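This view holds just a subset of the chains, kept in their places.
Chain nomenclature is as follows: A and B, assigned in order of appearance, with residue numbering initiated at 1 for each chain independently.
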Amino acid sequence: MGPRPLRQALLREARMDKLRAYVIGATGLVGQRYVQLLAEHPWFELVGVAASERSAGKRYGDINWVLETPLPEKAAELKIDKLDVDSVPKVDVVFSALPSEVAAKVEPELARRGYLVVSNSSNMRLEPDIPLVIPEVNPRDLELLREQRKRGWSGGIIKKPNCSTTILDLPLKPILDEFGIVRLHVVTMQAVSGAGFSGVASMAILDNLIPYIRGEEEKIVNETKKIFRRDLEIYATTTRVPVVDGHTEVVYVDTERDFDIEGVLELLAKFRGLPQELGLPTAPEAPIIVTKNPDRPQPRLDRMAGNGMSVVVGRARKLGARKLAFVVLGHNTIRGAAGNAVLATELLIKLGLY
Amino acid sequence: MGPRPLRQALLREARMDKLRAYVIGATGLVGQRYVQLLAEHPWFELVGVAASERSAGKRYGDINWVLETPLPEKAAELKIDKLDVDSVPKVDVVFSALPSEVAAKVEPELARRGYLVVSNSSNMRLEPDIPLVIPEVNPRDLELLREQRKRGWSGGIIKKPNCSTTILDLPLKPILDEFGIVRLHVVTMQAVSGAGFSGVASMAILDNLIPYIRGEEEKIVNETKKIFRRDLEIYATTTRVPVVDGHTEVVYVDTERDFDIEGVLELLAKFRGLPQELGLPTAPEAPIIVTKNPDRPQPRLDRMAGNGMSVVVGRARKLGARKLAFVVLGHNTIRGAAGNAVLATELLIKLGLY
């Protein structure tokens, strides 16, 4: 699959060649995270970046880099291509951080032309043959890629879920497997970076919060159902708070079977997925970190746990029979976006699922 | 009851005399709100203020006034008394904003000596003969004052509930009456002023939130049960966010009987209580304001609704049969504290319940 088939790519990996990666939508917040993660990645070589007309032609080193770590030197000298399906170079993976309305046009066309597209955009996430993957939760959904052949695509598309969905579903996975889940009440407190660099005006959020994020509640509900392949009863309210990075979610779970709280804590802390078993480069040692400090997790102090790839669960308590409450926090542009997408790609490669 | 019986006080009211009010714990945030509300109050005359040793002897005008409106001129010239039960002057009402551990000693002693104490502190709130009053919700609980005679008190104590409880219970009242309530899931996002001026360090909350407030969840659960005299099933998680004033609460209600959402909105918007019927000075025109703007309520823009005495409900939606969700916001140091206490006192006086 893809202009440079991944099988060959794996062979090249064996020969220590790197896979060629290309980032489209490379100047936005998630695009910058992709560049940051790929620039030093042991398996990928970032060979190019594309963005809209406004940035095309610039040196990547001259964009308005807004991450707190320096722009990677390797990426600085790349010239930004104007995004155009006709001029994407022959690469092994295209990482997409396009706005959904652009992605809806560009990504299927790239898949049709043989590219493997790993996408952050929300379009198509719910289509049945599109893998919507949290590598520790539903790794086998990557096999859906094969179904996409029926679309006449020689390439394919994999999606990472919505940031809040990913952060929520990680701790739900072992709970679902062990105790069953009947019902969820969720309230999120989401960082402004989730809306992109200019998405939330400072006048809107200083000394303030906004009790609504358009489309976000539906994503949590529908994507979680798809990921767990279950018609869970989920109630979600999503809010925006004056935090730069890190989404916090308060979760009430009605379980099918009763539990004791120490058992839940141990279950969460010991949870490991396929990425951990396979020792993938971007996999955190523990996907879920458990804290008993009642004041934690906190976005500023915990969002970089596991280099931004772990979620941190705190305040876990049993509120009654089969009634669990906890707070989970994760980095929305790393585990919630670019990091999850890179990890899913690593898994795809390692599993030879292409 | 009290050194200057309120009956007489009411008579004086008829003669246009003002009731003599005294504030203890007058230098803290809630104490300042009491002073602000009482300085211009049509029924009360603020005759004195007391605080701890640290401030005693100062002019009130020389304290670190931290409200956004100027310190009232009438209060500026008051000399701050050192708090001492032996030297509280003969007044009609003592408003208390003492820390709970101090209140636990001082308030009962004042009640024993004949003072009417209207208190913001959390001690004693759950004792059966202590009125815990939101004037629009459970006005008749003020009659519990009489029960306190059995303690041998010639005065008495009335309490205002926890700030988050008050803000939550206002919209619950008409819902409970009309549709019944089985179960509540609540998540609060509370302003830093709720912890007092120095309660939350800036290092703890800038670009951050804290998923826990000690003791707060129990207060919401237990006080709500007392106020509604019902053993409701309530699950609460309380968090602190970087907002100066205004607590926001996300509420999921399982009702006993089904509803349509427009009916709920109308019910809330039209809700009026005894304070509105009686035209009490501090009563807002509408205790509950309903907004259909999905981005509201917001703390910075909505906390001063009804001069800080209304709560604002938004995002009301029906999520299934007998499943209601909404967001409610109120000013934590006005409706949630001093304003509610002053309103309760007005009601007490108007009803002649003493």
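The working rule: a residue touches a chain if its C-beta (ideal position, glycine included) is under 8 Å from a C-beta of that chain, and two chains touch if they have at least 3 such contacts.
As the structure is a computational prediction, the values presented were derived from the model and not from experiment.
Displayed in place are 2 chains, all sharing one sequence; the entire complex defined by the structure file totals 4 copies.
We take it that only the chains that are shown with their structure count from here on.
Remark: chain A and chain B have CA centroids separated by 44 Å (rounded to whole angstrom). Within the complex formed with chain B, the chain A residues making contact are 185, 187, 189, 206-212, 214, 233, 235, 237, 239, 241-244, 248, 250, 252, 294-301, 314-315, 319-320, 323, 325, 327, 329.
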